[in-house]
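The complex appears here without one of its protein chains, the remainder shown in place.
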Amino acid sequence: MEPLDGNAIGGLLQEVFGTEMTTAVGTCAACGATAQVAEFVVYLRAPGTVVRCRNCLGLLMVIARIRDMNCVDLRGLAALEADPGV
Amino acid sequence: MSPVTRGFHGRRREPAGAEGRVPPGQYVTDDFPVLSAGPTPRTPLEVWTFSIRQDGSTARSWSWEEMRALPAERVTADIHCVTRWSKLDTEWDAVSVDTLLGQVDHDARYVLAFCDGGYTTNLPLADVTGGQAWLAFGYGGQPLEPAHGGPARLLVPHLYFWKSAKWVRGLELLDTDQPGFWETYGYHDYGDPWREQRYAGD
Partner (left out) sequence: MAGTALRRRLTWQLATAAAVTAETASVSTIALELPYWPGHRAGQHLDVRLTAEDGYRAERSYSIASAPGEAPAITVERLDDGEVSPYLTEELRVGNQIEVRGPIGGYFVWEERNDSSPLLLLAGGSGIVPLRSILRHRDRSGSTVPVRLLYSARSLPEVIYRAELDRHGPGVEVIYTLTRQRPPGWTGHAGRVDDTLLAEVAWPADRGPLAFACGPTPFVEAVATGLVRLGYPPGQVKTERFGATGGR
């Protein structure tokens, strides 16, 4: 099953963060690589959405939909900065 | 609740002949969806091992040849994924976890299955013994494909299928329950599909 990219969770992240996030820049806590959310590796077909670093495949975010709530874990990100121009 | 979409039926709920076999909220599928939280590991059989770990060290370990030399059986089971699909009469070739655990002296009450790629899942010991759990290396009469967890996966059909860990490499024996991957992110610690235990607190 081929993974997708952060574009596929644009709507979900906008729902969670209240703003456009595909251009936000994330820093991987495991390897330090920085990339825009749109470039993250996204696994959608799981009990939750799993987002990984394109450089080291480390876990960046896990978003599980638990009883109509989005439960978001961002511990794999050392930083996440929304694009101020958006 | 969302407005109902005219004419959208989703999937069939319970086909004829499946009465009583489909837990609440599930639908029966003919295909075998592949769900994954990460890239498919590709461990060569020459380096593959299955281990039982206890107190920080390996109590017992089997190479692929050693594992395949153990008595194996054909298991037919219905499987139920928390994402709502169920598949009936799936056929596996597998070694019973009883056979594996029987070779280790222990009084553990829980296990944490660990896998290539870092996935883990927790189960009570009582649910992986007594003929309820297997280490499966074949599906549908063929070697288990990597996408479905090959070379070997855990098979625990009486619980939601996220407990049947793909690419399993061993079981950690524990005295206390320790949440695994999905359990950490809000899924139920036990996961009985018949009581619809999908999420923590259900």
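Every chain is named by a letter (A and B) in the order it is written, and numbering of its residues begins at 1.
Criterion: contacts are C-beta pairs under 8 Å (C-beta built on N, C-alpha and C of every residue); 3 or more make two chains touch, one makes a residue touch a chain.
Worth saying up front: this structure is predicted, and the values here are computed from it rather than measured.
Novice: So there's a chain missing from this view; which of the remaining chains does it actually touch?
Specialist: A, B
Novice: Using the definition of touch stated at the top, determine which of B:21, B:68 or B:84 touches the missing chain.
Specialist: In the full complex, the listed residue that touches the missing chain is B:84.
Novice: Of A:4, A:57 or A:71, which one is in contact with the hidden chain?
Specialist: A:4
Novice: For chain B, which residues touch the unseen chain?
Specialist: Within chain B, the residues that touch the unshown chain are 1-11, 13, 27, 31, 84.
Novice: Hey, which chain A residues sit against the chain that's not shown?
Specialist: Those residues of chain A that touch the unshown chain are 1-8, 10-11, 14-15, 18-20, 22-23, 36-39, 83, 86.
Throughout what follows, only the chains that are shown with their structure count from here on.
Novice: Could you grab the centroid distance between chain A and chain B? Build each centroid from C-alpha atoms only and quote it in angstrom.
Specialist: Their C-alpha centroids are separated by 27 Å.
Novice: Under the touch definition given earlier, write down the residues of chain A that touch chain B in their complex.
Specialist: Going by the criterion above, the answer is residues 1, 3, 43, 45-48, 50, 52, 57, 59, 62, 64, 66-67, 71, 73.
Novice: Which residues, counting only chain B, touch chain A once they are in their complex?
Specialist: 33-39, 82-83, 118, 147, 162, 182, 184-187, 199-200
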